[in-house]
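Let me begin by presenting the structure, written as structure tokens, before commenting on it.
A protein chain is absent from this complex, but the other protein chains hold their places.
In order of appearance the chains are A, B and C, and numbering begins at 1 in each one.
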């Protein structure tokens, strides 16, 4: 097994998939010759040719819309949106088209499409390059939404997404692209879509995060253990939609407390759905309200401010303190 | 005072605003000569001229995007999206542009823009004409989202939206356009954005709805009173964003129980946010989980199925029974 | 300073004059095939009128009539192979039915039945697109897939004049040109997008010239001349199949009816304009005159076919109306390939509710 970063794991998954299945292709802005602005597809065009790794004109609706047509007609496209903030341009093609074609055609046509996009903050990008928009797609039946927090899941979830018969949005936390390495099997394997992962077991409080906030809650859990003796169960949601409610509920039934952490703004975020489901299904286990630690209800701020705007270890620890006091 | 329908009240508000303020204008598909596909702007072009009531080419991103420019440069545009389901085409112009220009410019430029769109089901429309998408915009700071459930609020909220210095999405429940008449003052008045309305007071359970579900919960409350002797407090949220959390919390502190009802699909809907806030701020008053009665997590179904898919009085009553049993 | 100001106009391609006389080169079609096209024009016209009628009786839902546009649709579909991909809007039923989409399925669609979008298994007809211009990108993608998979098939996208204003139109045209996709963009310019006239939709005299912005070929054809339409489409389809890239065709036609059954065109449309198109430019009598001159059609055949066509439409109505009612719980079955756990719970709760309801009823 090799030690890979998240971005290398993503690269590895795409390479493997393209080797194994001729129908797999990648299209997007700068994905070919340049290998992607983050080098996710470095060298893939040289290896698989311009027909399978395609530099497109600058148009997100067309990237997704043509990928829908490609998928319907027998290909297995991976469409890259250069930054998640630009996905609004493709909203109709995602939410009204890709998501609904199976339904619209009564199961006759399907859209085995993966849409990859980097997202998340903390790396001093220009405006609209750091927004977390996963919640928008939780509200669209027909889509699956996946986000890895480590190299192993990155590869396994991406391969699962490529195998999936339905459109999967694969959101990559760009802060974690090169943050650390971890062991990744060289062969094909999948991490099932729709299953959360218990990162650390615990008994006092459940911390729930995904993508970029997983290292934050894991770190908070460690410090809370060391500094306060609290036993935190840490859950990496991995799939935003369809959500693994059973895993969340099982944990909260044990701990009685939950803190959910995301970078996206508070209102209407995925945290609201997590909180709503917990109180629906584990009401009598709850000893304190589910607390949300999230971005504030403002646009994502400029680089000089983002660090104090984003949820961090200290805010998570403070939230745990708060819920433990109840 | 005259008795008006919702659509007449909307018409009245636009007419008044255009009379009073030269900067107010209306643009959209078929809003001029045809008076809008629902006749909301009937006769307005004849009265105010083609320059102020503008039939545009068929392009939602352009309708909103040019309205943003118009608003920044001193006009007070009302942009109509023919059906809310087509608003995806304008998502970038709404969420990345209109919503963020005040923030982006550090308060230097503002976007006093109203975007009107009919929405909601129950009237046998073709695909994508019945979707409820209000939740998408709750997650975008910088936007206000308003939806009336009766003629009085329709006029008062629309005038408030036109006066507002920020972009307001004004979503009109099309099932209620001509469902009933109510007294509407002839003069200018506003209903404040950001304030919910207690439709009926009660002590056992709080029913929360907005737009098309307000008559449903009001009816359910009446029948629950008559048939079961339950005292329901009925709240019309009126504004989705910024939400009137105080009003919701005050009610649930009194009743201890809440049922939230919307036509939009369950996951990631506004109901999740309502439930999350209730359990955050009224946790110790809650005697039962907040229940959500909503559309199912599927695309909006075809006309032959929609009636059993939509939340109706019976489903609301069953949910109240369920929560009262706890 | 020399500028790009206006382009040299290209004449409207026409084979038949409005009185049915030959003014251009007739395409290479057998007499039998010509009669078949005519029969379908008549049949679909009858279908359309009957559907309007059914809607008024409340037996079907909102309906978008295509009367007046039969030549544009049937003429162009006649140039397709069964395996070509077809992406249409809501107003291409004449073409689609001619291509093999059953009349009763079309009726099921307007009845709000979930099976009303299903293509016959041996055709590649995509469900009706409601979002204006979204299907153009799907056609580009499908045409692209055909080439990548080494198929002979090509893709077609049908849309209206209003659709040309959408960003997706532009992006589709550009992608198609850049990647030389085997696709034909077929625009039925019927002069109206609901109440918005062509002259308020764009500032150019034609849709066809927009091809110049993409490095694509643009063809302007009389959409009420079935032979001209066939010839233009055939040429574009052949070019696409031969790897010569995409074509934009503008077929000039007219919607004789309302936008949909929910629309009242007298609010915005000049009666004289409409009358002119109805009385002088109807594609059906025009083609009939041509066939009669050639001895391919007679008064008697007409009478006979009118009856036969009505009978076929009635049979379709009967089949549609006796089609099994949909199971509402099927709404949960086609969201994903496999129903996820929480959705399965929703489905179970829904079914319990339905059963209780039935129990009560």
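The rule we apply is simple: a residue touches a chain if its C-beta (ideal position, glycine included) is under 8 Å from a C-beta of that chain, and two chains touch if they have at least 3 such contacts.
Please read these numbers as outputs of a predicted model, since none were measured by experiment.
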Inset, instruction - Counting contacts across the entire complex, name the shown chains the missing chain touches. - result: A, B, C
Inset, instruction - May I ask which residue of C:75, C:218 or C:328 touches the chain that does not appear here? - result: C:218
Legend entry - Option touching the unshown chain, where A:1, A:308 or A:326 are the choices: A:308
Legend entry - Of C:2, C:325 or C:360, the one touching the omitted chain in the full complex: C:2
Legend entry - Hidden partner chain, residues of subunit A it touches: 29-30, 32-35, 37, 55-59, 61-62, 85-86, 88-89, 124-129, 266-267, 296-299, 301-306, 308-309, 315, 318
Inset, instruction - Against the chain that's been left off, what residues of subunit B make contact? List them. - result: 25, 51, 54, 56-57, 59, 61-62, 64-75, 77, 92-93, 96-97, 101-110, 141-142, 144, 164-166, 194, 242-243, 245-246
Inset, instruction - Considering the whole complex rather than only what is displayed, give the residues of subunit C touching the chain that is not shown. - result: 1-8, 10-11, 13, 165-171, 174, 177-178, 180, 200-205, 208-220, 231-232, 235
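FYI, only the chains that are shown with their structure count from here on.
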Inset, instruction - Would you mind checking which chain's mean C-alpha position lies nearest the centre of all protein C-alpha atoms? - result: B
Inset, instruction - Express in whole angstrom the distance between the two chain centres, defined as the mean CA positions of subunit B and subunit C. - result: 35
Inset, instruction - Quick one: report the Å distance separating subunit A from subunit B, using the average Cα coordinate of each chain. - result: 30
Legend entry - Touching two or more other chains - residue numbers and ranges from subunit C: 114, 131, 167, 335, 342-343
Legend entry - Junction residues of subunit A - those touching two or more other chains: 92, 96, 103-104, 141-142, 243
